[in-house]
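Of the protein chains in this complex, all but one are displayed in their positions.
What follows is chain A.
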Amino acid sequence: MSSVLQLKNVHKAFAGVPALAGIDASLANDTYVSLLGPSGSGKTTLLRVIAGFEQPDSGEILFSGRRIDGVPPHERGIGFVFQNFALFPHLSVAENIAFGLTNRAVDPVTDAKVVAGRVRDIIGLVGLSGLEDRATTQISGGQKQRVALARTLVTEPSMVLLDEPLGALDANLRMRMRGELRTIRERCGVTFLHVTGSETEALAMGDTVLVLDAGRIAQSTDADTLYSRPASADVARFLNCYNIFPGAVSGDAFASPVGALALGGVKQTSGNPAYAIRYDRVAIRPTDAATADDEVRIEASFVASEYSGAAINSFFTLDDGRVFEVETHLSHAAPATYEEKGRYALVWKREDALVFV
């Protein structure tokens, strides 16, 4: 697959504080890319640099093989969907959607019939039929989202940037729009770059997930690989599904604050040594239960558990005060009850742990 956007060593600082510290990335044509990063990681800055609202301090941006850093936003042909939608408040829904078609500098559509036809098609595509003449103040959040998307898609950009597009919607609508965004993108065949701070959203939406950390791309891979093989302890931390221990490898064990943890799984080089075990790979047993040879065992006191429908998350305190989380899927068994402040053995298979060296 050919790449539509390439970023080469892009830097950007605000008043001396770096927001982007050497971004290298390549986005494939006709894919859904999600960009995951905690707040302050520079994800909105990256989007604004690609759109041309901000100029990078250094580095190259290539769009369809053409260098676009320095090109003004209206000559880039990259769509942008804002978190607050940024609809034109003085125009109706249909006028909002037609605005780019009739007013753009390159190849404006002047025939009113053609415009009306294109607007009608896109309104059908995003599911806004019947709302054409409404004012933008007279439609719901989800409908505004669709107008913002339709307004961009009707101009047929080769790529659309979406800045936390679901952030302003309520949880229910957010779930529904996830599926719709993917469907709409597939029908249009353009690349979507979707910025989000939510790991579940990033994993659910992206064919490719980019993880941004401290102004750098920390990992770029598909959702499954990202979830099961994060490239570093920091990425594992954003995913919010790993217990992480600092420490160092010594001999055939990992020396952590809670003792030596036997090695057996994959070792990855990341520069920052750590030991990570996924919440749902850990079993909770009584302290006197037997441990198999390929298992790692630590002891901890139970604190509380949180029920979330399909799973239950139990929280334990380790001997050094660290919190350890275990996720138990309830499809396997009815929820066990644990005694508060009681001692339990937490056990996992050696090969399930990720070791960063």
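Throughout what follows, a residue touches a chain if its C-beta (ideal position, glycine included) is under 8 Å from a C-beta of that chain, and two chains touch if they have at least 3 such contacts; residues count from 1.
Criterion: contacts and distances are computed from a predicted model.
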Per UniProt, the name of the complex member that is left out, chosen from "Acetolactate synthase", "Xanthine dehydrogenase", "NurA domain-containing protein" or "ABC transporter permease": "ABC transporter permease"
Of A:Gly77, A:Gly142, A:Pro165 or A:Gly247, the one touching the omitted chain in the full complex: A:Gly77
Hidden-chain contact residue, picked from the options A:Ala51, A:Leu203, A:Ile298 or A:Leu354: A:Ala51
Residue touching the undisplayed chain, where the options are A:Asn9, A:Ser58 or A:Gln138: A:Gln138
Residue numbers in chain A that touch the chain omitted from display: 51-53, 72-80, 82, 84, 86-90, 92, 99-100, 103-106, 133-135, 137-138, 148, 151-152, 155
